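Then we have chain A:
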Amino acid sequence: MPKQHVYLKGNEAVAYGALEAGLNAYFAYPITPSSEIPETLAKEFGNKEYPEYKFFLQAASELEAINMVLGAASGGARAMTATSSPGFSLKQEALSYAAGMELPFLIVDICRAGPGLGNLGPEQSDYFQSTKGGGHGNYHLIVLAPASVQEMALFPRIGFDLAFKYRNPALILGDSFIGQLKEDVEFPEFEPQRYDVSSWATTGAKNRPPHVLNSLELDYQKHYKHVGKIFEKYKQVEANEVLYEAYHTEDAETVIVAFGIAARIAKGVVNNLRKKGIKVGLLRPITLWPFPKKPLRKLASEGKRFLVVELNTGQMLQDVKLATGDSVTVDFLGRWGGVVPTESEMESKLRRLEMVAV
Partner candidate 1 sequence: MSQTTLKVKVGKLLSLTDNPTHYCAGCEHGTLTRLIASAMDELGIREKTVMIDSVGCSVLAYNYFNCDHIVAAHGRAPAVATGLKRVRPDLMVFTVQGDGDAASIGLLELIYAAQRGTPITVFLVNNSIYGMTGGQMAPTTLAGQVTTTTPYGRDPVLTGTELDASKMLSGIEGAAYVKRASLVVTELESQRGKLYTIKNILDAKKSVENAFKVQALGGFTFVEFLSTCSINWKMSILESKRYVQEHTMKKFPLGLYRDTFGVEKK
Partner candidate 2 sequence: MTQTVVVAQPRAFVKILEERCKACELCVVSCPQGNLKISSKLNHAGFHPAEFAYQGTKGECTGCAICYWVCPDFAISEIQVKG
């Protein structure tokens, strides 16, 4: 696999990206439009270029796959699985358990139209499920939203790193558009940071007291402290790991807030309108959790207006409103069902809102 000028699909890129990031074990379950991820990893099994890639297995269900990941992660391995929205729904229980057990692993959700079977078109409607916790209880996933095939290739590095640094599952939330998009990718030299798992992994209680990886705590006061400790950890994540892109926002009057494929399209809108001298910018959250509240708050305090564009009925919209406060105009353009908003649709929306005099 060459390290530069590789022409790959988003799904393939995230698979190779995981291999480059030191993946040890992959547990698969096919679901369109993410199946290229396990297919690529099945094909590359045994490739000596990736000596740390030791195990691949297709499970019999989404539940089996994620629980195998949980078991492998418990042993200290870098484990991963990928799915799409209906499968992501099924895996929520295991994600809740894993957050409570403080287990690090990587999961990819290639979001498709919902609810239910929906269709295979792109949506961003797993935002709530990903950032507000689709599983039960108090917890968060660390969520990364790629907007290009290059980001699909690089985010496994960030995902595994944050997962092991904070002992929490990390999610790469893509969509079927980015998953199928083919672009030029490069894999820069990279040595993953090695985190010591010997203080918690279940590797056999030899010369040490037993390790118990468990989310059950029947003593309510102890459990209050345990979850409190996890949330102290999340405070650290929020303080240190926010990632976002600010594109032409400094002098913008209106800022589009979008992630993933919506942001990709919005960038084109910003470029078009800037050519006409219209001051539009884009704030693109890269980590959906932790959410870039501070930069949004700063832009709001500078008197800017916001247009949130998402492929859903208004999910990140709520977080933008929360971050920017009451006195700010936040409007919304949503498309769902697999329909992707076009540049001209976004531009007419901006016009209609009389935000932009064209």
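To be clear about the criterion, a residue touches a chain if its C-beta (ideal position, glycine included) is under 8 Å from a C-beta of that chain, and two chains touch if they have at least 3 such contacts; residues count from 1.
Selection rule: all candidates are chains of the complex that A comes from, given by their letters.
Since we're looking at a predicted model, the values are computed, not measured.
Trainee: Hey, among 1 or 2, which one's touching chain A in this complex?
Mentor: Result for chain A: touching candidate is 1.
Trainee: Considering the complex alone, what residue numbers of chain A touch candidate 1?
Mentor: For chain A paired with candidate 1, touching residues are 24-25, 27, 54-55, 57, 59-61, 63-65, 67-77, 79, 93-94, 97, 101, 202-207, 210-216.
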